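Okay, structure first, notes after.
The complex appears here without one of its protein chains, the remainder shown in place.
After this line comes subunit A, so read on.
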Amino acid sequence: MKRQFSDPQLNFLVGINVLILVAATVLSHGDFLDVYNFQSMASQLPELALLAIGVSLAMIAGNGGIDLSGLGMANLAGVVAATVVPLLVDADATPWGYTGMFVVVALVTGLLGGLLNGWLIAGVGLTPILCTLGTQLIFTGAAVVLSKGSSVRLASAEPMSMIGNENLFGVPIPFIIFMVVLLAIGWLLRYSPFGIRLFLLGTNAKAARYAGIPGTRMLVTTYALCGVLASLAGVIIAARTASVKADYGSSYLLIAILVAVMAGVRPQGGYGRMVCLFFSATALQLLSSTFNLLDISNFFRDCAWGLLLLCFLASARINLADYRLFTPRKSATLAQSPPGSTNK
């Protein structure tokens, strides 16, 4: 706890947020500080940020971990739910039943997809980046087949559109969902045995193995969690657009990775803070909305995101504690057997 204000990444991200906020307010002559504007930004943020949490978890797990299939999973979960649920529940008769069923079917789809990733990576031993690239194509392909390539309109159920478009005490519901998930994952990483093991596993897979950490099970659980988070993003997307589409948000994948990297999640594994992820995601959203508010080209926005990332890396580069980041580290893979074991 005493380190609370000594995290340079966090300080930098908070500073950037404040800076953008002040700049946007000045440049827009105060228009930016409008309750509706903040509600609008808060409801745009979650779908992307949930995907970024998934990417972060996979990165923290180490072993070259990354989840490229998050977006495909989100769309597939939405498409499966939108095609299957109307066959089970009549939306007009029981709108709550429809919504509940939609969420359940989507989350189960996400869980199964995540387990598939986990099994392929931990069980079969595929490299995460290649494995999730493959499953991303499978998920997107399956969604295209199910939806025949066009977007599918959701049945009109009041609770469903509430999830995407209503506010609770002035806070958009997607944002509340996102905050709950963020806090839960943050707690999990920091205080639960699972989180501690995950950091250890990500830092040094070999040492974790000797310490008796069940690597395979940890990885499967992590990727399953990524899948569930992605499908939750899928539910929010479906609720917010009142439709599902196989190729919605095709630009999100790289942005989600950008959010994770900018949050200081270490691509080699073993480190990442959810509070940083939150501020990293809000920084991108603030910047993006500022530019739209000021009529600045979208190409310039991409360029500014790149600049922001470079600024961030520059600020991290000079931090001596993180200096090791740029020296090659020895790391072991999970598949490696401990010395002394004769089989394999």
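By definition in this document, contacts are C-beta pairs under 8 Å (C-beta built on N, C-alpha and C of every residue); 3 or more make two chains touch, one makes a residue touch a chain; residues count from 1.
Simple rule for what comes next: contacts and distances are computed from a predicted model.
One chain of this complex is left out of the view, and of "Peptide ABC transporter permease", "Simple sugar transport system substrate-binding protein", "histidine kinase" or "Response regulatory domain-containing protein", the protein name its UniProt record gives is "Simple sugar transport system substrate-binding protein". Remark: the omitted chain is touched by one listed residue; of A:223, A:252 or A:279 this is A:252.
For subunit A, the list of residues touching the undisplayed chain reads 8, 12, 15-16, 19-20, 23-24, 27, 29, 31, 34, 36-37, 39-41, 43-44, 47, 151-153, 161, 164-165, 237, 240-243, 245, 247-252, 288-302, 304, 307-308, 310-312, 314-315, 317-319.
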